[in-house]
Each structure stands twice: as C-alpha cells, then as structure tokens.
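Have a look at the structure below, then the notes.
Note that one protein chain is taken out, while the other chains of the complex remain in position.
Read from first to last, the chains carry the letters A and B; within each, the first residue is number 1.
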Amino acid sequence: MLDTLHGMSRVSQVLADRSARIRELKAQGKKAVGYFCSYVPVEILTAMDLVPVRILGDMDEPVTEMDTVLPTSFCPFLRNCINTVFRGRYDFLDGVVGAHSCDAQEKSIHVWKSKIKYEFYHYLDMPATLHPWGADMYRSSLEKFKSSCEAWTGKPLSGEALEASILAHNRHRSLVRELYELKRFDPPLVSGSDTLRILTAISGLPVDEGSALLEAVIQEARAGKIQADTQDKKRILVVGACLDALPLIRLIEDFDADVVMDDNCMGARTYFRDVSITKDPMQGLASRYLDLTCARTFRETVAGEFRKDHAADLETRFAHLGNYIEKWRVEGVVIQLVRFCDPFGYEVPELKDYLNSINIPNLYLETEYTTGSLAPLKTRLQTFLETLL
Amino acid sequence: MPTDTIKIKRLKAMYRLRAKVDDMYTSGLEAMKDGRPVAWSMVTWWHADPVFKAMDLEVVYPENYAAMVAASGKASRYLDLCDADGFPTHLCGYSRINLGYVSRMVNGCAGGIPPEAPMGGLPKPVMMLSHSMLCDARVKWFQSLGRYMDTPVWMMETALPGVEEWNDPDVRKWSLKLVMDEIEQFIAYLERMLGRKLNRDRYDEMLSDMITLSRLAYKTFELRKATPCPMHSRDFWSVMPPYLYMSGDLKDSIDCYQALYDEVEQRVASRIGAVEPEKYRLLFAELPPWHSLEFFDRLAERGWNFVKESWAYNPPRPLEGLEDISDPVERHARFHLHVATGYHADALADDEYMGYLGYPYVKFAKDYACDGAFFHGLMTCRSASTHHPYTRELLMRKLKIPSFQVEGDLVDLRLFNAEEALRRAEVFEESMDYYRELRQQEHFPADNMQPA
Partner (left out) sequence: MYFAGMDIGSSMTKVVIINDAHEILIRKATPTGARHSLLARKVFDDALSIINLSPDSISYVLATGYGRVNVPFAHRHMSEITCQAAGVHALFPKAKTIIDIGGQDAKGVKLGDGRVIDFIMNDKCAAGTGRFLEVLSDSLDIPLADFGHLSLQAKTAVEINNFCTVFARDELTACISRGRHIHDIIAGVHDAITMRVVNMVNRLKIEPEVVFTAGLATNTGMVRSIENHIGFPVSIPDHPFTTVALGAAILARKIWLKEKGKGNS
C-alpha cells in the first residue's frame, strides 16, 4: 500500500496522518523521539536508529490543555505545539529532546518533563553566542546527548555510524535545496504552500525515506506536474521563527503572490547549512548547530569590538537575506512574527533597516497563531502587495 | 479615614539601604561630569558586578532605571517613542522604556541626557553588558540599540542546566567552566578597553564582601519565617538594590545590613509583625507594580502581610565551602552558578523539573507558612509570568495553598487595575480561610499549620 503512492500523492498521504508511518516503524521495534526546534541535532538520533519526529502546531486545534501549564502571554506557537501533545496527538512518542535555543523552548521542555512521563528526556543547554569557549561547552553538551541516547538504548554509537548519519542528513538537506532551486524559476515550479506540505511530510519520516520522497517530488516538479497556476504573481520572501502552518502561507498566496523563499525553521534555516565532514564528527555538528540563522543567537561582527559599526552589524546578521532576495528574485519581504517572540521581536526595526537599505519593500505582520487572528492581517497584506504592483 | 487603620511597619534600617540605590545613579552622573566612563549592565546575578566594581568602572542598570521611570509616571513618552520606532509592543516593558529613552537621547537631545529624565538620567555608556540568564530580552535588547548608538555590547553567557542534568558531574563541570571562561574573557575585554589591568587582590576583596553581604541578607530574610513576620515585602524591595546591583560601597552596605539584621531580630524577639494583626501571610511572585506600591498598604489594612518573594530577587542559598576555594574566579563562578541551581537537588528529590520556576515557590510557601500566594502576571515580561499557571497548580496540589493572580505589567500603568484587584482580594480571603481550615482538618502538611 505504501509503495503505491509517490511524490505529491505520498505527501498528501503522510499529511493525512503523520503518525501512521511512525506507528508502522514502532511495530518493527523502532523508537520515536519528539523535538520542536531546529537546534536539536537529529543526526545523533538517526545514528542511534531512533526516529526523530518534529512536533508541529495546529492552528485549528483548540487550546484546551494549557490552563495549568503555560499562560497566554507565552509563545503562542509553542503553547499550541504542547497543547497538541497534551491532547494526545503524539502519544506514540518514546522520548523527547529539547534545546535551550530560546527561553520558550527551555521552559517548554521542563514543563513537559514535569507533566508527562516518557522513557527518555534530554535537555541540551546551549550558549547564546559564538564565543569559542561557549562552543566548547556546547560540544560537551552534544557528547552528553550522545551518551544519554546510548544509555537509553543500551547501544554504543560508533564514529562510523554518526558519520553515515551526517552524510544521510547532508544529502537530505541538499535535496531540499534542490527543491528550492526550482522555486527560482518564474513562475516557480513549486508553490510556497506545496513546499510547506512537502517539508511537513518529511519532518516526520526517517531521513532516507524523506530523501526518497524529496527525489520523487523534485522529479514531478521538474516535469511541471506540481506547478502552481502561472499567472503573474508577486515573489515573496517570508522571514520569521517557525512557519509550520499552511494558513500563514495561504494568507499570502490568496492575493496573487507566491512565497518563493523563506528564512524560517521549517525551511531554509534548517536545510541551507550542512554539517562539515571533519575528523571529529561532534565538532562538525557543534559548529553547524551553533551557527543557524535564528535570531536567538547573539551574532557580532567582531567579538570584543570597542565601537560598533552598525552597517557591518546588519550585514553580519542579515546578509543571507540579501542573498536570497537576489537569487530568488524576491519582490517583497513579509516579516512574520509570532506574538511574544522576544528573539525575533527585537530584530524587527533593524531587519527593516537592512531591507530598506537594499531597497526591498517589506511588511511586518504579527500573528497569534490562531486562524481567527489571521483575518485582520488580510487588509495589511493586500495593501502591501498592491504597493508592489 | 479612621485613625486605627493597620499600616505596614517599615524598618528603620531600611531607609539607609533604600537610599543606596540613588548612589548608583549619582556616581554614574558624577563619572560623566568628570569625564570618566560609565557602563550599562543587565542584572547579571553577580556574574559581572564584582568585575565592574574591581575595575572601578561605574555601572548603571537600565532595567532598574526603567522601573524608576515607570514609578515616577514618566514612562509613556519613552514607550510611545519605542512604539513609533517600530518595536513590537509585546517586548519587555523595561526595554521599551530604555529603547525610547535612547531614541530620545540620540534623536532629540544630540546624545545628551533628556532634560525630563528622572533621577538625573542615564549617561551615555562606553559599553553595554548583556547577560543570558533567565530571559531572551536581555540577550537581544542592547544589540537592538545599535541603530541609535555605536556603543559596543559584550554578551556574557551563563549556563542554565535543568534539574536532573545538574545532578551529573559532567554537566556541573562544563557549566562551571563556561561561567569561569566568561568571567576571564570579560575581564580581558575590559582591560583592553580601559587600558588598565584588573587588580586581582581588589577583585578578591570584592568577592569576599559580596559573599558576606549576600549571606547577611539571606540570614536576615530567613528571620521572616517568624510569626508574625517582622519584615514586609515592601521593605524587601527597598533593600534589594545594595546586594542585587551591589550599588554603593559594599562595606557600608554590610554595615547597613547588620543594622537591618539586628532590627529584624529585635522584632522577632518582641513578636512584632510588619502588619498587625497578621491575618494572612503571602508569598509574592515576581515583580511588584512599582507604580502602585500603595496597593500593598491597602492590603495591609486588611491584615495581609507579604512574607516572601521569588528566589530570583533573593540572595542565593549559602553555598558551603565557598571560602575554601582559593581561585577567586572559581569562587565567583560557583557563587553565580548557585543562583539558578541552588534548589535543583531538592527539586529532583521532589520529582519536580521546572526547577527554579517551580520548586522554590513550594519550598518558600511551606517554610514561610503562607496562607496564599499572589501572582502578578506581567504582560510584557515572559520570565516573570511563564511559570504562573504551573506553579499555582503546584502550590495547590502539593500544599493546598490557594493563589491569586492579578494582571499587570512592568511599566504600563494601563494594565494594572488596583481597584479591581482589591475587590478580588476580598473574595480571595474566603479562599485562604477555606484552605487554612482544610489544611488543619487534613493535617496537610503538619509543618504548614497556622497558629489559631
């Protein structure tokens, strides 16, 4: 049954029930580990033959289980994710891993651990800077993660297995980048919403299955089989923390625009940077994970400078966006902030400064991660897209 | 007004300590006038303060300053400027005041202190120190000032291990190493910037004074377990800056604290309460409505005594053997690291993993024989609000102690409605009465019983 569907049909099948495949794998004796942030090194889980499952929110799922857990002033995205967990959607999990990427993540993992008992929990403390001595600490933290997985599964992890896993994930990431290459065409060969559907599907599959699915989808896209309608659409880059919900993309695509590029955790942020193959695979992992483009990292042009060069600072923090804008021929940027997000919230004026400095129109939108809160954003988006005409 | 209304009995020794917060601003302003450098710092829970002190670099704390601006009723101008500059309105209220202040300083006052600024204002800094403990705002806020000032930011890291992780010697080892590395690197940075070396003996002396002061403060606050409680939270907040910010001269602060200790001890011996008769004993989380502190006077009239506050503003539990560590950097690092992890071992024994955001409140409510807990929800302060629903449930489940939540904000006066809160407080008394009886009937837990 599973082998009969390929490409986008398989994507739809996975999305209809993300747990179906994981339950099959569990029936074969595998264990599933949940996580909800791009800072969890999935390579280690894969190498241990564990199945990493990204926990997602659901904007249509009522938030009913949070009264004694997290307040309404907390990151509505994570609150929603945890709510879906507490409502039983991830009841197949055997373990959970959290990282101190931001405070909301740190609180989430602790509150989860206090409320639901699993076989395995791991919390990865991590530095907020790129200081070399912080990186040392992070490397030790990764070693601990590895040994804690070993203790749980009772199996040692060899260097070869870890390297093979890193290679598998690098290949997986390069396939996602290949998919994104198809979005550089005008019109793009894959729409923003189809991209998100594909990325959501692979976020709950073992890495090699995800790669096979990506290959099939890329083939279909190249053949023009999943192209969105071809009328003249505005090419939009969406910047934000985690954009895992289709309504957020459809909001934009409803107005003759297409999300051709993103900088968020479901997409480019997670897949545009590989792990370097080094003699010591742990070192490669540490360098890669500390340097993702999330606003949570305190990034500086020169560590220990005596005078701050603002232009250089903006370049250090946002130049990757300029690169995306040029390569993907972006016509407008939508900054999509989840309310109560501090790391991205403080960036907004400077991010706008940067985008204005390269003369790219931009719009700041705040969402509360509920379908209802999207309606008032429509006028803003439509006006913005009309200014691009 | 009737003459026999209950008033909070303020401690005499408090006044000298309260005035010391002004020392910080006065010396900052004097430094500016003398052309000496001034730094801005986040609260670092003693990670950076002794270094600043030993390097003779004047420090002011924009978080504290923002609270002062809010309390003086002058916040709205800066908040409006911050909004106008495009910062999201849900960001930390303290940071929004500071961002608006800097926007005004740079764009409206040619880099000088705005004339209307309370307490003489904050002088423009030569460097700003961010710190990663407990809140993301404190990592990003100074960075976002880059669009106004070319002042460099040094970001100081700390480790934040979880409850179970802290039990692991490896985790302890690397956490300590990180905290020590950060101290050394920060010293090196300041030395390069100021062109002078740290006097290690002076640093060592600062550390000793800091530890002495912290222990003395801890010992003083422990006396508040007495019934009736001799010291109200309002006095606690007044005497907090000298040890939390190390404002003013440390040796003088130690003297002041000794006087405070003596006075509180005297009250305990004479069974004098800060609020008499003490009908209800309360725990307070986290930061008070600085602009409406008279709210507590109104509650005192009803016999409410506030006997304990969050661990985050209290001195850390004294760490044994600290004096025996010869390397000052290690001694310093262990002291700092103990702030957020000091209750972890007990929490683990209690199967409680929210760590510093869950367990300490249960311990305090029990040790200080509280009848209820007051949670001040702060719309724009995540760190002071995230744990409220969780911890309230914990207090009820483990101790049958009810709690009371009032919405407010750090600085936005519009969110805190004192009248409404007082109306609800009246109803909450019934709840405290009910659970007190219930605890007595069920002998739950025995050491939390109230004298009749």
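Throughout what follows, a contact is a pair of C-beta atoms (placed from the backbone, for glycine too) under 8 Å apart; a residue touches a chain by one contact, two chains touch by 3 or more.
What you see is a predicted model; the values in this text were computed from it and never measured.
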*Among B:Asp34, B:Glu419 or B:Glu442, which residue is in touch with the absent chain?*
B:Glu419
_Option from B:Asp22, B:Asp56, B:Asp83 or B:Glu222 whose C-beta touches the chain left out_ = B:Asp83
_Candidate in contact with the missing chain, chosen from A:Ser158, A:Ser276, A:Asn323 or A:Thr387_ = A:Thr387
_Touch residues of subunit B, complete complex, unshown partner_ = 80, 83-86, 413-415, 417, 419
*Mind pulling the subunit A residues that touch the left-out chain?*
376, 379-380, 382-383, 386-387
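Just so it is clear, only the chains that are shown with their structure count from here on.
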*What whole-number Å value describes the gap between the mean CA coordinates of subunit A and subunit B?*
35
_Contact set on subunit B toward subunit A in their complex_ = 85-88, 90-92, 95, 127, 130, 132, 134-137, 139-141, 143-144, 146-147, 149-155, 157, 159-165, 168, 170-171, 174-175, 177-178, 181-182, 185, 189, 192-193, 352-355, 357-358, 377-380, 382-383, 385-390, 392-393
*asked:* For the complex, give me every residue of subunit A touching subunit B.
replied: 66-71, 73-74, 100, 102-104, 106-107, 109-111, 113-114, 121, 123, 125, 127-129, 131, 133-134, 136-137, 140-141, 144, 295-296, 298, 300, 304-310, 313, 337, 339-340, 342-343, 345-350, 352-353, 364, 366
